[in-house]
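Before we start, here is the structure in question, set down as structure tokens.
Only one protein chain is missing from this complex, and each of the others stays in its spot.
Each chain gets a letter, A and B, in the order it is written, and its residues are counted from 1.
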Amino acid sequence: MSFIRRSFLLAAIASVALASPAIAHEQAGVAAGLASGVLHPLSGPDHLIAMVAVGLWGAQLGAPAIFLLPITFPLVMAIGGVLGVLRIPLPAPEAMIALSGVLLGVAVAMRLRAPFAAAAALVGLFAVFHGHAHGAELPDASDPLAYGAGFVTATGLLHGCGVALGALSRWPVGERLIQGLGAAIALLGGYFLATGLGVAI
Amino acid sequence: MRPSLRILAAWTIVSAFFAPIAVHAHESSLGALELREVRHGAYVARWTIEPTIGAARVDLRMPPHCFFRLPELDCGEKGLVGALTIGNLGSRMSAALIKIIPMEGEARSYTITTANPTVSILGPGAPSLQSWIELGATYLNYGVDHILLGADHLLFVFGLIWIVGVGRRLIGTITAFTIGHSASLAAAAFGLVGVPERPLNACIALSIVFVGVEIVKKRRGEAGLTARYPSAVAGAFGLVHGVGFASALAGLGIESRLLPAALAFFNLGVEIGQLAFVLLTLSLLWAHRRLGAVLTGWGGLVPAYAIGSVAMFWFIGRLLRVLELD
Partner (left out) sequence: MRHGSAMKHWPRSTSAGALALIASATSANAHIIGARLGDFYAGAAHPLTDLADLILWFALALLAGSLGPSAARPILLFFPLGLLAGSSVGAEVVFAPAGGLAASGMLVLLGLLLAAGLRIHRNLLCVIAFGAAAMRGASNAGGMGPETNRLLFALGIAIAGYVAIALVAAATVAFRGEETVSRGWRRIAIRALGSWIAAIGLMMGGLALAS
């Protein structure tokens, strides 16, 4: 069957090669929008650490949180995104995002076993702020739909990274590692919070 | 029997019935422009084959240093060197052959197609790497386009897949078809065999009718010729289809020294298009099995009769053209 597999590869390469002259003409908007959407959550370290922390904490909390989290988080974040698109201001968005890094990092470092409802409310509140920051840039993107798809995908993948890292907690050493990671996230978040407030004052 | 089981059949019929229109649309006009050098850098342009949209409506763009107003073309000291393009190629004019006859040296031909609407014209001398790449891209794309628009060839391949089924035997069958049509394409392009186009097209249609009949036989549990010797049947009919491909190349009038390369790239393009079609058909067959939308009972005969009737419709139409009753 390797013949068939190889021929698929060939066909795929050939089809890409054939389509490539056309790529130059069109769809630069979609590609650019997608790229900027994917890169946006990755380029802001304050977002990035908070998303990973959400995944880590979900993995620590276990059963209901670990699978409810990736399902509900994007939705709540999108509500924040809509607020951002509609230019409805939120109080101190930068500080809140940095604060989310601090609190989630501390929760991971201390293995805080919060009740599920409390954890969900906290994460949901921060999700609104994160979504707002992304959403505010959406209307300026070269292709808003591609931008939206890109940033939702990137956020989901960051959660996935967090959850996958959280799987380390099966081993005692891994558990320590995760707590250390949480502490690092909290410290970084504290730094962003301090600089953000310093600039504000 | 559940109606959903007949979905594939229904779509096969629908798409098959409209395929002739697509094929018809493909038989659009060619244009041939001759540029004869009368003094250094100055040419007289003449449409030897005038496109159906009319010579005046062709948006022919010469290199910027040239002055062009039919029938005069003056490129001054630099001569006719640079990019030549047609801005309004489309479904009504799909290709143009540009023939340049210099005062000294051999005439050169360039082909402009919708897949490759710009050619760069080089000075006299041996073809450079750039012109080889251009030739390759032109004929590769032309081959892909030709097979994708050749609904009769695609329908034949679809019938073969339907009969042979998925597995190692299919690889052999498709390979045999490929070898068959490549061999006869080369033979016809080099003028070793000459088959009049109209009876040939009728034969191609008849080959698809044959496949339809074979599917019905297979359905009844009889081992038809194709089911027993798939490679031999595919190879033999490949010979017929290959001559058909060659007639598409013949219309372009390629220079004889460029013919082997053009033929190779055209054939490669045809294979790429055919492989893409086979892969798409296989993945659709897999998807239908996975979703349980498989044809059972008399529903399994519907595609065979659809293929057969469309092919018969083509055959009668083409036969009338052979007999010149059309």
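FYI, a contact is a pair of C-beta atoms (placed from the backbone, for glycine too) under 8 Å apart; a residue touches a chain by one contact, two chains touch by 3 or more.
Keep in mind that this is a model prediction, so the values were computed, not measured.
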item	value
Contacting the left-out chain in the complete assembly, out of B:54, B:76, B:105 or B:165	B:165
Full-complex contact with the absent chain, from B:216, B:282 or B:319	B:282
Chain not shown: contacting residue from A:138, A:158, A:178 or A:193	A:138
Footprint left on chain A by the chain that the document does not show	1, 4-5, 8-9, 11-12, 15-16, 18-19, 22-23, 25-27, 30-31, 67, 70-75, 77-79, 81-83, 85-87, 135, 138-139, 143-146, 148-149, 152-153, 156
Hidden partner chain, residues of chain B it touches	2-4, 7-8, 10-11, 14-15, 18, 21-22, 25-26, 89-91, 114-115, 141, 145, 148-149, 165-168, 276, 279-280, 282-284, 286-293
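Keep in mind that, in the parts below, only the chains that are shown with their structure count from here on.
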item	value
Chain A and chain B: spacing of chain centres that average the CA atoms, whole Å	49
